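Step one of this worksheet: look at the structure below.
Note that this is a trimmed complex: some chains were dropped, and none of the rest were shifted.
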């Protein structure tokens, strides 16, 4: 292991290795992910759940404009954590790839294929000079051949497949909560409940509808559905997680 | 958190992350925004209001040439704060995108679509080397499907939708004033009054017509209208905000 002075010598170069074989810029991009509020993905027998924590820095901000859940194709949704503007670039990339697949092969793109096209794109920004890595992690969920699939892309460009995962702030606590409470046999509604409970677990056990984003991709309909505040409130009431408080924070482009 | 010497190591590179996951050049570009005089946007039931504070460094300067409010399309106006020359680039970009939309689809561009084309353009300057970020924030207001819409673009390339917002100098005070006094049900004239009151609130409660810019996009006519000094004076008199003093400041390309 090496000291701080030595570390500084290697972390300023975008694409070089440190003596112990690390890529500091990629590790710092992971810190940008942690600066963003949490996003959660849960795979159930009945489909995939995406749920996100949204900080609304002012009551005058339209909470719908804090976009952390995106539709990539009819059957695929993506939740993000980290640098918002970077996320938008990757979402656009994902949508274009999904469209190209429709045009070329006349069928929807696979969830795994799309994830790997995204991670290959991310990897280029960690090896070739002239640009910085993407400071964002994505949760890619969807239905493939009738099966729910759930993937993560990280700033190094590595794809992972998960049953349930959290990215962004407090990943450690959230992932622990999921590991303890995850039930592979659960249905989609139970998955929604688990996701909201997880978010609430690091938030005084209660949530505001406007500060939560929620979407599902049902295994049967194979359709991405994003929920509005009213529907989220119903879910919160149902699960006794509703909060009326007012949580204000400074927005700085990292969600 | 880290000390000053360490910060210096990361803030000189245009597109690299600091160890805690921040992009210093983007944060410094936000400082350039704060160096500009304030701009305000307010969404009312009857349309969108754009109002700006203009510093006229010399009585011989044509106050109309301090352009902080721009028409992007018949139904969309943009107010800016920060580096003026950078703002002009983004305005030109926005106008070209609006024209392209007319040509391609035979219909006006949506306010949200235009905002996101602008923010995607801004993001490129924060990730790819060879250029600095844009030192400007824009308020994009307009009518979409009959509904007033109001957006912000920041130097990181993140889009936000607002009911009412301020950018530039004294953003904190102004945003506080708006939060206290904003009324979602208000009509367009009340929106104009609120905008002028907000500007006056950080300016000894009075304003000179030549040092204010004002425009509205009416939800019914769907037309951007910019007001001349006489009309602004009427508004100021009406709201008891008229000043006869003479406020002189050094112009340095940041408005």
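Per-chain numbering from 1; labels A and B assigned in written order.
Following the convention adopted for this analysis, contacts are C-beta pairs under 8 Å (C-beta built on N, C-alpha and C of every residue); 3 or more make two chains touch, one makes a residue touch a chain.
Everything numeric in this text was worked out from a predicted model, so none of it was measured.
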Next on the checklist: If 2 of the identical subunits are displayed, how many subunits does the entire complex have according to this structure file?
Outcome noted: 7
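Rule of thumb we're sticking to: only the chains that are shown with their structure count from here on.
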Checklist outcome for this item: Fit subunit A to subunit B (C-alpha, same chain sequence): the rotation, rounded to steps of 5 degrees, is 50
Checklist entry - Quick one: subunit A and subunit B, Cα centre-to-centre, how many Å? => result 31
Checklist outcome for this item: subunit A contacts subunit B in the complex at 8, 11-12, 14, 24-25, 28-35, 58-62, 64-66, 83-86, 88-89, 92, 125, 129-135, 251-254
Item to check | Touch list for subunit B against partner subunit A, complex | outcome: 6, 9-10, 13, 15-23, 26-27, 116, 119-120, 122-123, 126-130, 151, 154, 156-165, 175, 178-179, 182
